[in-house]
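Take this structure, written in structure tokens, and hold onto it; I'll ask about it next.
Missing here is one protein chain; the remaining ones are kept as they sit in the complex.
Moving on, here comes chain A:
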Amino acid sequence: MTMSTAAAPARPRRAMDSLTQRYLVLVGLIVIASVGFGIANENFYSLANIGILLRSIAVLFLVSMGMTFIMLTGGIDLSVGSNVAFAGGVGVIALTATDSAALGFVAAILAGMAIGAINGVFIGRLRLSAFMVTLATFALARGLALVIYDADSINVSNAAFLWLGGQSWGSLPVVIPFVALVFVALSVLLYRAPFGRDVYAAGSNFNTAFVLGRMPQRTLVWVYVLSGALAGLSAIITVGRVSSGQPWTGLYLEFDAITAVILGGTSLFGGRGRLLGTILGVLLYGIIINGLVLTGTNPYLQSLIKGLILLGVVLLDTLVQRRKAQ
């Protein structure tokens, strides 16, 4: 994680100051939440539980990193959760039809990218509202998933296909180093490659980016395709975790991802934020949710608490922003 700090070629100094403060607060909250849940339930600190925790939020890590790119451009992707179900369905069907894990992987990722491309073309090229377009594909992808699965789950036994999401080395799930790898790759893309600068530029001022010849229309398309590809990867991991493909998987995932990204300090209005914040946001959010499960909190209350977290963060951010504007 030090990688991104060293690699960022141009961090606005002020933004770094306030974002660094934010990250310190997040680290503090992560410590407090872990200690609190550790006291409430001695199982919280067991290696097994940490493995379970990390594995349960692996998908959230991936999807939230894609969401970070999108929110940096000032957009939003409500379709990721449905896309995970859809891409999983396509992958599982391809796997059962060909019995080739490789083809299954490729099919899942391509399917995820296809939904992303639809989002991207409507949002980037035709300049439709990201909220509206992804709300439509949110329903559309879920519908396709239900059709593919015929509304029923499909068991998967192909060991190679299940490896990424299901295998552990001791108590370390294979998927965790994989997520770290994706984080490093995306950090390089965001901070060291011209594409990353274009992501920030498109979110800062679309018109200026256009006049400077940066083709923000194209940037937006690729950002949604990237989010779709990560949804496809997430689908593979989800199937691996439960050894089956399920049409209702990924429900509320977009909500969790948006909350984690906002928690991580990425601006709703684009142009401001970093991947490291998202990682911390997912960790904190994951610890809270996992802790609530372990301490036996009424599941109905969990949704309420999630809602309160999002509302609280948005409120706090807005108040801080208004104070600073003075």
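We adopt the following convention: contacts are C-beta pairs under 8 Å (C-beta built on N, C-alpha and C of every residue); 3 or more make two chains touch, one makes a residue touch a chain; residues count from 1.
Here is the rule we use: contacts and distances are computed from a predicted model.
S.K.: Select, from "ABC transporter domain-containing protein", "Glutathione-binding protein GsiB", "Putrescine transport system permease protein" or "V-type ATP synthase subunit D", the UniProt-recorded name of the complex's unshown chain.
M.R.: Hidden chain identified via UniProt as "ABC transporter domain-containing protein".
S.K.: Using the touch definition from the top, which of A:S56, A:S267 or A:Q302 touches the missing chain?
M.R.: Checking the options A:S56, A:S267 or A:Q302, the one contacting the hidden chain is A:S267.
S.K.: Looking at the whole complex, which of A:L26, A:L162, A:A209 or A:L280 touches the chain that is not displayed?
M.R.: In the complete complex, the chain left out is touched by residue A:A209.
S.K.: Residues on chain A that touch the omitted chain in the whole complex?
M.R.: 9-16, 188, 192-194, 197, 200-201, 204-205, 207-215, 267, 270-272, 326
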